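With one protein chain removed, the remaining protein chains of the complex are shown where they sit.
After this line comes chain A, so read on.
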Amino acid sequence: MSSEQTLSADVVIVGSGVAGSSIANELVRAGISVIVLEAGPRVDRQHFVENFRNLENKPSYQGPFPAVPWARHPPDQVTPNDYLHTAGPDAEAYQQVYLRMMGGTTWHWAGCAWRYLPSDFELKTRYGQGRDWALKYDDLEPFYYQAEVMMGVCGPDPAKEDLGSPRKQPYPMDALPISYAAQEFRKLIAEKTPWRVVHEPQARNTRPYDGRPTCEGHNNCMPICPIGAMYNGSYSVYHAEAAGAKFVANAVVYRIERDAANKRVTAVHYYDPEKTSHRVTGKYFVIAAHCIETAKLLLVSADEQSPDGVANSSGHVGRNMMDHTGVQVTFISGDKALWPGRGPLETNVIDNFRDGDWRNERGAYLVHMVDDNQVDLATQMAIAKGYVGRELEERIRYLAAHTVRLFSHNEALPDPENRLTLSKTKKDILGIPHPDVYYKLPEYTVKSCEHTRKVFRELIGLMHGTDEQWTPGYFPQDHPSGSTIMGVDPKDSVVDGECRTHDHDNLFIASSSVFSTVGTGNITLTVAALALRVADTLKKEFAHA
């Protein structure tokens, strides 16, 4: 089935998350016409908030965002699930969740807006591990700042708290005030350990910013900020639309059409929910989908010209899958009450393990002291132990005040064997195969996690902790990356330093899928910075054309 109607724009973007929408916003304001195709539906905040309030299982990040049949996304982190099929020794450690809907997965991120360290871009050169990116920190620095301004990032004064990523400008907003629990945790770490706790940079308002209010500390950044104090991609969608970009919801791209020479992309094709096909032509194309969906789309687009998939002459599309797979523990502090759960979820990080000479043999990591409300867990624990009546209430109160949750982001390495392929058996209602991922945690990451466990045990000891509950195995962090890896050599990478595919001159990828290594900080700010850099490249090409 094919529609007569053909859409056309200077630049066609697939995906409306932070990457796609911010590129659209930049281009359309430079007079370049843009169409953005979003596979999922368009839903506004109030419905997500109501879904969240109606939800029995509050910690379910995916719960308020049920998928539509034509744009499935994984349910919560469970194995097996009926969309993202993972296999291999560490299958459960790769149960990523993400959203397919207008605005993208930043609807339910925690707003952590880290810049990568300069060393994260040169892991091979500095430590002989993994790969180097085809760009350096300094290439990205101006775009990091642009992304911070766009999102509204708050962070500490660099003169007082240097987070290791050199800055030319201060953060757009002052750092968050820290909660009582965080203050106590800071004190403990400063007094009793050689480490430090730093303010986590956050895409969250500490003052009215961009017409959105100041964070009030509702403590449910995930799954949904109820007031709009935290950045999400929908704002960039609105801003791009206000400037004239066209966004099409429920447009599931399934094919990337190239010219006879297979050098340039000529159109993308999408299905609407009724499986009517539409063709969209343009001069440039940007795949700005989630890491998993980006690789899936390139593979699904395999045809006679490119039997292994589009942009895949290297064979690396879908390979090198990474994450910040880490370690998680909760325990009951034997020291004084901390009352976690005031303020945003993630505000405090031990950053001493983000870089060091030891990176030549084990991966870096960062430690979050998660400031989430523990009443739910405390109640489960107290009931499980048989408390009733007033003692139950007192026990819940005690546990809610004393429960501590720590988790880590541990660095993975790009391993071609960790690979996304198309399911041979499972397809969605449009006939598009589901993604399969094979995952085995690299030894480098295993060693890193072992180190983390040792540090966590030390922290538990310092806080006289009891009732440790370790998340079995490894803890997926929903930061998938690497599936269309960046590199200088077209033989072992998919995109170059500009995020342009080696195979197709007018096809760019703006997604965590281009990461050559994954560092330790949350990935979104780097995705946004790379996307803004793609926009800059495109603006220059249009200016010269």
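Throughout what follows, a contact is a pair of C-beta atoms (placed from the backbone, for glycine too) under 8 Å apart; a residue touches a chain by one contact, two chains touch by 3 or more; residues count from 1.
The criterion applied here is as follows: contacts and distances are computed from a predicted model.
Colleague: So which of "Spore gernimation protein GerB", "Heme exporter protein B", "C-type cytochrome" or "4Fe-4S ferredoxin-type domain-containing protein" is the UniProt name of the chain that got left out?
Modeller: Options "Spore gernimation protein GerB", "Heme exporter protein B", "C-type cytochrome" or "4Fe-4S ferredoxin-type domain-containing protein" narrow down to "C-type cytochrome" for the missing chain.
Colleague: Looking at the whole complex, which of A:68, A:84, A:321 or A:459 touches the chain that is not displayed?
Modeller: A:68
Colleague: Among A:132, A:210 or A:272, which one is in touch with the chain left out?
Modeller: Only one listed residue reaches the unshown chain, and that is A:210.
Colleague: Which residue from A:114, A:235 or A:271 sits in contact with the chain not drawn here?
Modeller: The missing chain is touched by A:235.
Colleague: In terms of residues, what is the contact footprint of the unshown chain on chain A?
Modeller: 41, 43-51, 53-56, 63-66, 68, 101, 207-208, 210-214, 216, 218, 226-228, 234-235, 238-239, 242
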